[in-house]
Structure formats: C-alpha cells, structure tokens
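Every protein chain but one is kept in place in this view of the complex.
Labels run A, B and C following the written order; every chain starts at residue 1.
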Amino acid sequence: MKAVVKTKHAKGMEYVNVPTPKMGLRDVLIKVRAASICGTDVHIYDWTRWAQHRFTPPRIIGHEFVGTVVKIGEEVTLAGVGNRVSAESHLTCRYCYQCKNGYSEVCRNFKLLGIDHDGTFGEYLVLPEHVVWKNEENIPDEWATIQEPFGNAVDTVLSEDVSAKTVLILGAGPIGLFATGIARACGASLIIVSDPNNYRLSISKKMGAHITVNPRRQDIVQIALDVTQNNGVDVVLEFSGNNQALNQGLKAITPAGRISILGIYERRVNIDLNKEVIFKKVRIYGITGRKIFSTWYKTSRFLSSGLVDPSPIITHQFPLKDYEKGMKLMKDGKCGKVVLTV
Amino acid sequence: MKAVVKTKHAKGMEYVNVPTPKMGLRDVLIKVRAASICGTDVHIYDWTRWAQHRFTPPRIIGHEFVGTVVKIGEEVTLAGVGNRVSAESHLTCRYCYQCKNGYSEVCRNFKLLGIDHDGTFGEYLVLPEHVVWKNEENIPDEWATIQEPFGNAVDTVLSEDVSAKTVLILGAGPIGLFATGIARACGASLIIVSDPNNYRLSISKKMGAHITVNPRRQDIVQIALDVTQNNGVDVVLEFSGNNQALNQGLKAITPAGRISILGIYERRVNIDLNKEVIFKKVRIYGITGRKIFSTWYKTSRFLSSGLVDPSPIITHQFPLKDYEKGMKLMKDGKCGKVVLTV
Amino acid sequence: MKAVVKTKHAKGMEYVNVPTPKMGLRDVLIKVRAASICGTDVHIYDWTRWAQHRFTPPRIIGHEFVGTVVKIGEEVTLAGVGNRVSAESHLTCRYCYQCKNGYSEVCRNFKLLGIDHDGTFGEYLVLPEHVVWKNEENIPDEWATIQEPFGNAVDTVLSEDVSAKTVLILGAGPIGLFATGIARACGASLIIVSDPNNYRLSISKKMGAHITVNPRRQDIVQIALDVTQNNGVDVVLEFSGNNQALNQGLKAITPAGRISILGIYERRVNIDLNKEVIFKKVRIYGITGRKIFSTWYKTSRFLSSGLVDPSPIITHQFPLKDYEKGMKLMKDGKCGKVVLTV
Partner (left out) sequence: MKAVVKTKHAKGMEYVNVPTPKMGLRDVLIKVRAASICGTDVHIYDWTRWAQHRFTPPRIIGHEFVGTVVKIGEEVTLAGVGNRVSAESHLTCRYCYQCKNGYSEVCRNFKLLGIDHDGTFGEYLVLPEHVVWKNEENIPDEWATIQEPFGNAVDTVLSEDVSAKTVLILGAGPIGLFATGIARACGASLIIVSDPNNYRLSISKKMGAHITVNPRRQDIVQIALDVTQNNGVDVVLEFSGNNQALNQGLKAITPAGRISILGIYERRVNIDLNKEVIFKKVRIYGITGRKIFSTWYKTSRFLSSGLVDPSPIITHQFPLKDYEKGMKLMKDGKCGKVVLTV
C-alpha cells in the first residue's frame, strides 16, 4: 500500500510503498478515506528538537482520520466490517491507575497513533478495537477526520460551563477556532479571540467571535477589561503556547474565574502566581487528549446536530500524495485545517 | 397611588387608591414601569385553597416588575436614584444557616414580594436595598419585568451543563418556554417539548424546540426513546406539576441522567423510585427561586446579549388597570407572558 | 467441585458437586478463598417474588468473594496467576452509551454475578478479566470479600463531600453500617443512625454513630431538628427501603441539603415532592453499583489504611457447606455480615 512515511532522522518524509499492516485478535483493519494534518505532523516533518527526541523512524505518520473497517480480528466485538470509523489517538493500556479511575486521557502507558504506532497517512491502518469510534452517518468525511482535535477544543471549553459567561480565547489556530464555535454554541455571552494572524482572526469571526484582537497592535488586557465593566473575563482558553499571551490571559481573568490551557510552550513558563492566581482565586485546568469516549459523544453531537459548523476552518483538501502542500501551508499559517483524501 | 389590591377573603381583586408605601433607612422607593403576571397571582385572584392558606388580605399583589428608583433611605449604598431596577422577589433574612452558606434562595425566613410584602402591581413599591437588581440598559422594559421567572428557568436548565445533551422539557408554560430558549442557547443538541396546549407548543417551536409532543395524543416516552437510539434523554426539565408527566419524564431519562423539577404538584407524588431513579442512578434537583445574584447575572446576559429572545413568549401587554384581561387569558392558557404597563 | 447451587424453582438451595466452570480467551479462573452473603442471596434462597421473576435455576449463587487466580486465558493481560483478587459483580458490556461515557455502573447490558453468571459460592469461579480487582496485601480475606457491598456504601456517602457536615443514616444493615464508618472517617461532624433493630444500632455505635435512634420509639425528625438548631441535617443516606423512613429523611433534611438513596422499596413510593424537595431545593442521588474502578480504589484505601475498621460488622464466619446457618441469621437480623470460608 501507499503511505506517507518518516523514513529518516532528517527533515522531510516520503510517499512510498509499504506492507499492509498486520493485525491481532483484537484489532481492526481500516481502509482510510481521509486524514488531516496536525501541528505535530509538521514538527515531525521538520525534524524539530521535540521530534528528534520523541520519534523513531521509520513510521507512518498521522493520527487524525476517517475510514471504513474492512476486516476484524477473531476476538473483536466492539466494531464490525463496514463501520465508518475514526479513533482515539491515545492507545491506552486500560490497567494503570489513571485508566482504572476514569482518566484514560492521561494513561500512564499510552502509545500515540502516528508516533508509537503506524499512523493514518496511508491506505490502511490497524487499530485495537477499544479505541475505535463509530461515526454518525450525517457527518461528512472531511468533518469526521477532524474530530480528534475538535475533541481537544471541547474539553478545553467545557472544563466548566461557559453559558452566559464572557470568554477570551488566546490563539486562533484550528483548535482555537473550533473552541470559538463551541463556546458560541454553548451560550458564551461574549467571545474575544486574540491572534497575531489576521487571516485566522477572520475565520474566528465566522465561527462566532464577537471581538477579535491582534495582540501585535492591540492591548488584549485593556480590551478585556473595557468590555467587562473592568471585571475581566470569566473564562480564558489558552491555545497559543506563548508565555506572554498566557500572562495577558491571567491578567485579563476576573477574580474567581478560570483558565484552561491546551497550548504547549517552548520552554518553562514564568507567571505571577501571587497576583494573578492566588489572590484572584483562579482555577487552572491543564488539558490534554480527550475523555474516552464522553468527549467523542459531545464532539459527534456538536457536528451532527448543526450546533457547530466547522466548514470555515477546513480550508484546504489535497490527495494524500500532495501532503507536502499541506505541510507548507501549515508552516506559513495560511490555512485552517488541511484534509488529505486517500 | 393606584394599585391592584387583594382586599377580601374571596375571589377577585380591586384596582383602588392606596397610600404610597413608607420606607426605612435601608429601603428604596421605586416607581413601577411595568409588571408581569405569574400563575401565583392567578391563584390569589381565584382565591384557591393554596391562596386561602398562604395569603392575608389586604395586600398589593405582584412580584415581577421593572421600575425606576425615585428615592433612597439614608443608609442605602447599593442603589441610587434614577437606577432602572428589577428585584429578587425573596426578601431574605441574610442571617439564617442557608443565607450564610450561600443558599439564600432557600432562606429560612424569607418574605415573598406580593404575598408577605406589598407587591409590584401599583404605581410605587418599597424594597430593601439588598434585593434590588440594576438592569442592563439594552434590555427593554417588557423583557426586564420577566427576569424573575426567567431566572427560575435558568436554574432549572443549568443545574448541570446541557451542552451537547438531549433534553426533554415537560410543560410549555412561560417558564418551560424560557427554558426551551435557554437550553437551545446553551447548546442542547436535541430538545423535545411536551404540553397538551398546542398554542404553547407552537411558541416552543419558535424558542428552539426540535420536536414537540402533545401527550394527549402521543407517547412521550416512546418518542424520547426513538430519537435517542433507545437510550433515553440525558436531561429532563419538569415544569408541568403533573404526576403523570413526572413519571413519563423519569421513564424517558437515560441511566445516569438527571431531572430538574420546578413544577408544583397538587398533592403528594407517587413514583417508581427503584426502577426509575435508583437502578438508573438518576440525579434529581428540586428547584426554587434563583441564586442571588448569580442567576440574575446569567439572566441579564442571556437577554442583553441576544442569546435568548423572549419576544415570542411575551404575548400580551395591557395597562395595569386592565389586569383582569390578563388574569382571564392566563386561566384560559391562551397566552405566554402577560405584561402590565404602569 | 463443590458449590452452593440454586437448583430448583422453589425455596432452598443445595450444596452439590458441579463441573469446574469453562473459561474463554479473556477469562480468568479463580480459586475462591471466602465469599459473603448478601440480602439478594437470601431472596434467592427464599424464592421471593423478585427472585422468581429475575433468577433462572440452575445457577451457582453469590457475588461477593476473595480468591486466587489459578489460570488465565491466552488473551488475558489484566491479571496474572497467583493474584489475590475480588471482582466487580456487574459484568459490563463496555460498548453501550453508559459504558462509553464512564457510567458502566449503569451499563445497559450488564450481567450480574451469581444471577446471570455462575457465582462465588463454589470452589472455583470464572470471570472476564476486565472485572477483576487485585487486592491490597494487607487487607485480610474476610475484609476483602466485603468490598463489593462496602463500595455501595462508599458511593452513597460520597455522592457529595460529607466533611464537617451533619448526617442522618436510615437503616443499619451491613451497608448502612459500612456507611457509618465511612462517614465518620471522612469527617462528618455529627452522625445519627436510625434502625428498629437495637442489635444493629449497637454495632453502629462502634462504627462511629454519635446518636442512635430506634424509630419504633423515637421521633427521628424531631431528634434531627433538635441537634441541628432546628436546621435539619445536611445529608441523608437512605438504606432502609422503607417509604416511611424515606419520608422522615426528607423531612429531616435541611434546605439545600442532599439525600442519597440505595435502599430498595417494596413498591412505588409516595413523597411530598413540593414541600420536601422542591421548596427546599434538595438534591436526590439514586445510587446503584460502584464506579468501576474508582470506587474500588477508595474502598481499598479505606480498608488498607485503617480509616475504616469493618470488624464489628463482620459478625459471623462459617465454612461454605454451612451456608444455611448464615441464611438463617440474615433472615433473623441477628448478624452484620456473614462470611463463608471455602
């Protein structure tokens, strides 16, 4: 079969022929219909320091997808041939303290699809049955493939209820944009989105942002105070991974407010814990992964019921073999989500 | 001044001249601009058994309103002359166990506006400063007056998050209709509204109901199961005060779901606690009053931000002296909310 | 092997030779060390109406136990030979809406050990690996076997925090007694236990009850009000399955309090929903099963850390063949928990 493989300890990838993956008794074989590119894939492509540390070639990359089950192992009971599926990208162990306590999103032993296990940028994919998710019929392929990152946004927005609350979203990459649509769908009364990229700010408007801010030219904190009668916002959602943005978010938050953080930082962060967290009695939620599978149910409903229309965020589609066009667009920031059709 | 007064231990009320109410050091005097009729007021008008037990004439009735502060007591600091205000109808004691623990909505010693304290169906009204709520400028008078019952709906809907959840609303009186709009604004993925009154069901459609059910002709439970892949709904909101509807709601709820109950029943209720609550691990929330003032903030934001447009529910407006037209409409069920202008 | 089997559609059971159970690829074979008797087992023995409706002979009964894994299926990864284990008695499906949302305690398709699947009152037992729980070393066998019902008590007590709260416990059967010990360990500031059986009240004293009440001679509601400055208790835990006790519990609860209900009622219940739930804004939690496995972790820690000493509740031990002595004691109410050694 054809697949996009990280073959070497160097920049780049290759679109090559590889054997169809083998499957075990509890595995399913999936024919991939579409996959989408995550920032992580770009890091692997670029062979950044993080990638060199975390990734071992050769490996088929990619962890977002939609496909059809074409074969199941003898012991499989949770999926059937013909099911149109996506999957949780954390292949969890199910026996660690976290898994057994209902926190498998932070499983101590998980393997990541496309990093520790051959990924979704190929014609076929093998997965253990317990991570497979059956898609709602009325969700089109190009939406079904983005459910994994959409789920990140769901958990970031809904760490606590946002109904009738004021929300500041830092970072309008695809996940920040999903979060904008979700916050709007869940009744946030005011949504401010901040990003230095005006192209992405314009998409955020389509997703429901009431106010957009370019932090290169505008003072986020002052704007947040101005539109909240000097109280600050109830909720900050941090997707930028930028320490300065984080500090602004903390300043912009009202006493007794909360911030949920999904963004990843280049290095350790420096914050004014006394003034912005302790004396304001702020709650901070670190966010990673998705609740398995309650987040997937929510995601599916947001998309299938019409509550969130992610179309403005899915800006480009290419055949799998043209994956490098997607990688380039991602690096240039001139896209929302890029979908690869197989 | 002119006011609608329950003067006698008998059916009916009178529109009469009464003295302008006196005020204390911590009170404010309010010129009423508009008031709205609650089912409670109809009970008092009709002198039902409940009213005979609870109400002592003579008393100006009414507890929903919007008005302007025209005078403040010497010790008042929480409101000023000229403020356009509404108010919490529970005049709370602030020193009981409930008040001191943040549950003043169930204050052990509260007095009810329009029952224990002269009400809002008059030209002027005196209230202790601590129950007064300053209205957002962009909320029109006919919306501002209905914030008190709207708040009941807010607390019923939001006892837990409804985002991406399936919701069954039992009873499409004004509060059930507010709840429909709120649930829709907060991202419920499916809203079923049940009521025997087709006129009200048609309003519920305008407020965002996906499915309407007339329980006289349709099987609520079966419909709820059919549209949820036989799981039942995640959330039931019970406003009908009807034991049969309550039982249907309990049957329609999915295991691990929740029901919030605001409806008042004619007598003790009979339920299958084993099958519908215990074995399904259901949570039941009794709802009364409003959180003071967090519910008012939410209410204000739903109305001022455009998240909920209550216009379809405010079906009639009359001058105060024509209050009997409103009482009649309420009894006939041929209205949503009736607003009286002063 | 020897086992206690419900062989006929009639009162009684038999201690007979049966084949050692067969196992599948994902199953484990366990040599039982001890099992304990639940009220459910007595119902099956007595062939009550409930049992006739729910149970199909022949079947080995029993669902509480501790044992040693002696063989594992080829696909088993979650348990190993030699592990000293107990198990969740709900054999859950893992693919229904409830299981996938983290509520497998109300799985739509669960099978009950000792009812739908051969039970624990025999020398050997086969179970699917995913319900098996590895015991802490320092928990003795006679404590390990009662973890299943102890878990019911954990979830009833801890539906919400009880720290520094006043608690009324209705029913001092084994689960009510476990709950008494747990509430005390978790910092309840006042614990009242009510039961008509003085023998069990005396055990409740040992478990930490501050006040015991015999409802045949004393007025529970009045006592609860007297010791709470007329506020009522913050928390009611209902284990009695008695409608009158439930009504007293609801009356005894303070406004904004909560009640958790595990007791099973003989028939539908009749309650004053207006006065005792709605106007008091009470939360009701139906409780069943145990969170899999977060409740098991808590249970294990309560027992292994010394926080709860269940010894006063484990009143009798017999060899398995003398199970009828245990059944008789249970019916007479002259015991706490009865453990059968194998």
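Quick note on the criterion: a residue touches a chain if its C-beta (ideal position, glycine included) is under 8 Å from a C-beta of that chain, and two chains touch if they have at least 3 such contacts.
All of these numbers come straight from a predicted model, not from anything done at the bench.
Q: Could you tell which one of A:101, A:197 or A:315 touches the chain left off the display?
A: A:101
Q: Contact with the hidden chain only, please: which chain A residues?
A: Per the touch rule, chain A residues meeting the hidden chain are 97-98, 101, 103, 105-106, 108, 229, 231, 246, 254-256, 261-265, 268-274, 277-289.
Q: Can you list where chain C touches the absent chain?
A: Touching the chain left out of view, chain C contributes residues 154, 158, 161, 163-165, 182, 185-187, 189-190, 297-299, 301-302, 304-305, 307.
Q: For chain B, which positions touch the chain that isn't shown here?
A: Residues in contact with the chain left out: 25-26, 75, 77-78, 94-95, 97, 100-102, 130, 291, 293-294, 296-297.
Definition applied: only the chains that are shown with their structure count from here on.
Q: Taking each chain's centre as the mean of its CA atoms, how far is chain B from chain C in angstrom?
A: Centres of chain B and chain C (C-alpha means) sit 41 Å apart.
Q: Residues of chain B that contact two or more other chains, please.
A: There are none in chain B.
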